[in-house]
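The structure that follows is given in the form of structure tokens.
A single protein chain has been removed from this complex, and every other one stays in its place.
Note that the chains take the letters A, B and C in the order they are written out, and that residue 1 is the start of every chain.
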């Protein structure tokens, strides 16, 4: 049984005709990284349907872990999000024209969930690989934060929750030029790809079960988080 | 007779163990871009000797045009400098321990010289090539500004002044991580190289003498600015 | 029985000889704002003792609500923090030489608590009063975030939890000059004071119990959160 990674991007939205997260998810779809097959999906920037789409993707793909990617023009480097908070607050309408004012992602849900991917290991791997990235303390209050909160909320109750993380990417060079090159940092798609691959490898390396040490797990077929998540 | 481009970088200085301008000048040394041979030189970050070294380089290389490259951590994109001003003002000592306080580059010299490379054409070429860059209105008051002022001062009196320009480059990804990836924009060496090449091509394209239009120049052998500059 | 507001600042720390939050807490100590007496306290920048000191202050002052103030050089305006997260992560040693690496504020505690002051009302009041301020989505991972998390954790279990909020303030003009005026936004102490007063008034206005609407509370003497908090 092969192991999968769910990797999602978002469709272009608002004033942006290109969304680097869309390009990244499609570029990596089907690739094998860290011994895992990448299952790329591109989601519409639609707040109301996001939870349902994520739930479907997690159920269908049964991934070993899940990574969301989002576009954050103005950021200078890859931002590995530490926490998803139970807030939606945005004036820029999503693709369905929805706006939110200090509303919860999940009414009655906890204030926040911590990302369950190994933040320090990924940041260290980026440093070793020469990819500029950092641990970010806020994913904002738009759909990227919603993705992280929803995905963590959906997986938190599983017997063996899969690692879930979110990475914000800066503008592409072409986008920086449109937004004003003097003020807008950028990163090439190649370096973004390297950063996503490096992150996946770091997670995969940590997730690898060591056969001699955990033989019983293999027997039970529960050591593959993807297998657990489908229950 | 072949045509040359003088391309200078600076040595690493101060707290920085690597200077991308050094890497760029050495990487492109000997390369042929836009039909011109690149003559790369790396200059020490030494204010007092800079004019002499530039004068020597211009005399020895007899370039068709000259491009200086300098490192500007914190910038988000390539900065094509518009103007060199007659000011030195820096607290960070240069490689000889020199500092300057509101001092002239050239006592009695004009307040400023405009860059003589085609700014708009280079910026347009960067836009077409997908290289983030912009026309910058200040090269600062450190050695990069000095380079531009000195080089323009040295070439201004020539019968046919050669094009002279200066390009500031951002931090490399590795440097951004050391300086703090969250706050420090970066650009890969590959994209910087593409940007320098694109700029050189744009200048070369414009410098190409059109035989029918300027026949007399060809006869006098003065159409090669390098030939003029050596007088 | 008078009503109190606990207002805390932090002592100067690290490279900073002045802490505006210290000046603010001391300036407002004893003042009456929005009908409440301000009880100002200045806390050492000491992670290990912070919870204990906060608990003592809340028990001794029995405030109607509590506001923490912290210094965030580099910010452009007052930052009203939305959420305190269960993370400590700082390389700059606190006053006791302590550093933390991705550690919890409260082992086993929830990932985050939301601020319980009325964020929108305060932001609107700032807008009306001409005080630049915004709702911030991250209080960082230093002691300011710890303050908010601890204070919310300490008050969350009360039968009638008091409003708890945290406000980050920018550099003072003098500090901006030391840090580099070109790059460091600043705000005058007068405007900061106006901002803190405006926030307190906005909270006070909302906290005022309306006699007809909540008669039972008055009878039970539990409508004063301070009276509840001491249990």
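Rule of thumb we're sticking to: a contact is a pair of C-beta atoms (placed from the backbone, for glycine too) under 8 Å apart; a residue touches a chain by one contact, two chains touch by 3 or more.
Everything numeric in this text was worked out from a predicted model, so none of it was measured.
Enquirer: Quick one: jot down which shown chains the absent chain touches.
Expert: Result: the unshown chain touches B, C.
Enquirer: From the list B:25, B:87 or B:177, pick the residue that touches the absent chain.
Expert: B:87
Enquirer: Contact with the hidden chain only, please: which chain B residues?
Expert: On the side of chain B, residues 82-83, 85-87, 89, 101-102, 110-114, 119-120, 135, 137-138, 140-141 touch the unshown chain.
Enquirer: Which chain C residues touch the hidden chain?
Expert: Counting only chain C, the missing chain is touched by 75-79, 126-127, 130-134, 136, 173-174, 176-177, 180-188, 190-191.
The criterion applied here is as follows: only the chains that are shown with their structure count from here on.
Enquirer: Identify the chains in contact with chain A as well as chain B, in label order.
Expert: Looking at chain B and chain A together, no chain touches each of them.
Enquirer: Round to the nearest whole Å and give the separation of the Cα centres of chain A and chain B.
Expert: Result: the chain centres lie 41 Å from each other.
Enquirer: Could you tell me the distance, in whole angstrom, between the mean C-alpha positions of chain B and chain C?
Expert: 51
Enquirer: Can you list every residue of chain B that touches 2 or more other chains, as numbers and ranges?
Expert: none
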